[in-house]
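Handing you a structure now.
Subset of chains shown; positions unchanged.
Going in written order, the chains are labelled A and B, and every chain counts its residues from 1.
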Amino acid sequence: MIILFGVFIRYDEESDSHWIETRKKNNISTDLENDFYYRYPSFQDVHVMIFVGFGFLMTFLKRYSFGSVGFNFLIAAFGIQWALLMQGWFHSFDKEDLKIKIGVENLINADFCVAGCLIAYGACLGKVSPVQLMVLTLFGVTLYAVEEYIILYVLHVRDAGGSMVIHTFGAYYGLTISWVLYRPFLSQSNHLQRSVYHSDVFAMIGTLFLWMFWPSFNSAIADHGDGQHRAAINTYLSLAASVLTTFALSSLSKKYGKLDMVHIQNATLAGGVAMGTASEFMITPYGSLIVGFCSGIVSTLGYVFLTPLMEKTLKIQDTCGVHNLHAMPGVIGGIVGAVTAACASESVYGHEGLINMFGFEGKVNRTASVQGGYQAAGIFVAIAFGLVGGALVGGILKLPIWGDPTDSNCFDDDIYWEVPEEEDENIPAFGHQNMHHVERTPDAHHRSHV
Amino acid sequence: MIILFGVFIRYDEESDSHWIETRKKNNISTDLENDFYYRYPSFQDVHVMIFVGFGFLMTFLKRYSFGSVGFNFLIAAFGIQWALLMQGWFHSFDKEDLKIKIGVENLINADFCVAGCLIAYGACLGKVSPVQLMVLTLFGVTLYAVEEYIILYVLHVRDAGGSMVIHTFGAYYGLTISWVLYRPFLSQSNHLQRSVYHSDVFAMIGTLFLWMFWPSFNSAIADHGDGQHRAAINTYLSLAASVLTTFALSSLSKKYGKLDMVHIQNATLAGGVAMGTASEFMITPYGSLIVGFCSGIVSTLGYVFLTPLMEKTLKIQDTCGVHNLHAMPGVIGGIVGAVTAACASESVYGHEGLINMFGFEGKVNRTASVQGGYQAAGIFVAIAFGLVGGALVGGILKLPIWGDPTDSNCFDDDIYWEVPEEEDENIPAFGHQNMHHVERTPDAHHRSHV
């Protein structure tokens, strides 16, 4: 990795110390025009989503919090390095000196790329070894970079928040792997495949940080100015709408109208996923609400009906329900984006706004409805990469060399982590003297050695 | 909601794709002049305060963490949508085309508006149903929008961080509702109205995110440039001072000098509340320290003496002690703001600075001391709206149709949530084999079925 970085990666002109000369040459009046000041706050928000958001979202299992947060940390840190290289070769390669020039936008893109792999991890959570995760990430990042290149640069599709590129691809990639690695006797680990009270609260940390910063996710690499501004507003509205539908449907789906934490932790985020493609378009505020409303319904119903069905009939074991949170809302997002793009008109966007948004005239010469068709094509490219890539990588991961857990050991931190013994957690902490007293109580002693 | 949005809400000119033309027309040299880049980082900080800060602050109860975080999430997501409409009609209504034009500042204001309702939730925590909370929020947001309009636009009072508009109003609104909904037999739920070790740690997540981002809260909608800069510094200092007085007084108030987590979780924030109005004024750094110092004292003493007294004599059951954290420091903040405004002079602010700060000459023609009087009037408007509004909404919520919990069921997640059973959480996690062994132990078996 270091060698590859040594050979290929350099600073771009905005992060190079020649910036002061570049600035003068291009007659830029202020350091603030450095892209750092446009994008760094959004980058940090995205960074929090990747490491805290995804990491804690998956801590809901009672005995897999170390694995959720820890392996999420590992594969994200590995993935961003590999993504800088892979994406660099495809997107930021300078043909003159054969170097990749990186700046803050590359860091955001690397985080995005890793998000796809973390979604795939969600489908396999608790059933794979860290080595398998590294392989999953290695190939996932590579596939992502190719898929992204085709969708964004060959088809000239707009997908600022990655409904297709990130969510649809990542979810189908993970689901296919999970399908290949189907474990018929997973029920032996059933007693660990559920939450406890505090693990659900930890998962809410993940949910909330994802939810709050999703407007930054969808606006991070949108166009400067109104593009970023509008993407943030649309995503904010869509997310708010899906919270309401999720609570309503969750309550309706259970007896006594009780709410289910699984829905609240996940389906509330569907609005962000579904707004990924269209966020920078002029979808209008009420359009955003409708998108959030529908995706919240689809996602919650998915958790209620589809996940059990998929496990029974399709043999897909989807630990985190990524099909409901990422695959379906991602496809919805792609469709919404295609429709919105197809309806784009000069009267809504303004003459220059329209050119600006879709890059018409400059790079490509298309009408809005043709653009809509290309957008729709992007969805299929993403799904295809997910399915084919997942099948291949799943095949590799099925080899018996990766040290994966047995069916009865899944969802258990104890096989990959030094887990602290908890013998005396139950004993009231009345201070030292009592503790000693307690430890001599036969009953407590017994408990600590079972 | 979607229909109302469809009829009324549009992008403002900074988030509309015509921005590129607006920019040229107004001769704006850079996209950075888009308000997005002035306010978005502050908006995200405020967003974290609303969803993580308020949500986790209330998780201190041993069996109400789902309700605290979850219902906070629900009513905030509902409230921001409603607030965009209500505040829009009052503040951002474009009379030409009868539309509300929204941008990032509206999103911040919607978050602020919701904060008022979340404060009210704090007073009622654990004693109301989610449907009651929706009603509380629906009316709360409406009242807030009217009250804010009167204070900020009719009286031309400055209140950037909302000491009066948000905190004083929200607290008295919630306290009055709690008074109307007085539960004489609440002691039946006493065993649940306390914390456990880890729930107190979760609550510290809320406290810290509120504390850290409060400078953003008070500076989010302050004037560009020095206004935002000064608001952040003043709030930072005031908060730091109230931490010190809280620790000191908490230690003094208990035998053996032990510290009380309730004080640390709450009274440390009083400095931010009390600096809400005056944060953008030239209150000087030592003035900020004095404000933080005093509000920390008042708030901590409130928890020690006033809350038990209020419950006994006034029949107000204030679960989170919002009277100590929001009501009293909010009023202090209003008074400090009035005094500071009354003392404003050209020698301190500079000629243009003074005009700029209070909007003198442009909209209103006042001297500083008259402005001080209006500021003081704002406090009474906020209190009046809180008391009258709370009494009305409390009356509505007293109707026996909302599915609220019985006195013996309060502070318990189990009635509104699917709570995971914890029968074997106590068993040491030595891996699968041991688990099974344990489950056969009669003693453990007994424990899991009590």
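As a working rule, contacts are C-beta pairs under 8 Å (C-beta built on N, C-alpha and C of every residue); 3 or more make two chains touch, one makes a residue touch a chain.
Here the structure is a predicted model, which means the values were calculated and not measured.
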Could you tell me how many identical protein chains the full complex contains, when just 2 are shown? 3
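Please note the rule applied: only the chains that are shown with their structure count from here on.
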Suppose each chain is reduced to the average of its Cα coordinates; what separation in Å results between subunit A and subunit B? 30
Can you name the residues of subunit A that touch subunit B in the complex? 29-30, 32-33, 37-38, 41-42, 45, 62-63, 189, 191, 194-198, 200-201, 204-205, 208-209, 211-213, 215-216, 224-230, 232-233, 236-237, 239-241, 243-244, 247, 254, 258-261, 264, 268, 282, 284-286, 289-290, 293, 348-350, 352-354, 356-357, 408-409, 412-415, 419, 421-423, 425-426, 429, 443, 446-448, 450
What residues on subunit B touch subunit A, complex-wise? 1-3, 5-6, 9-11, 14-21, 23, 29-32, 34-37, 40-41, 44, 47-48, 51-52, 55-56, 59, 63, 65-66, 69-70, 73-74, 77-78, 80-81, 84, 102-104, 107, 130, 197-198, 202, 205, 415-420, 422, 424-432, 434-435, 437-438, 441, 443-444
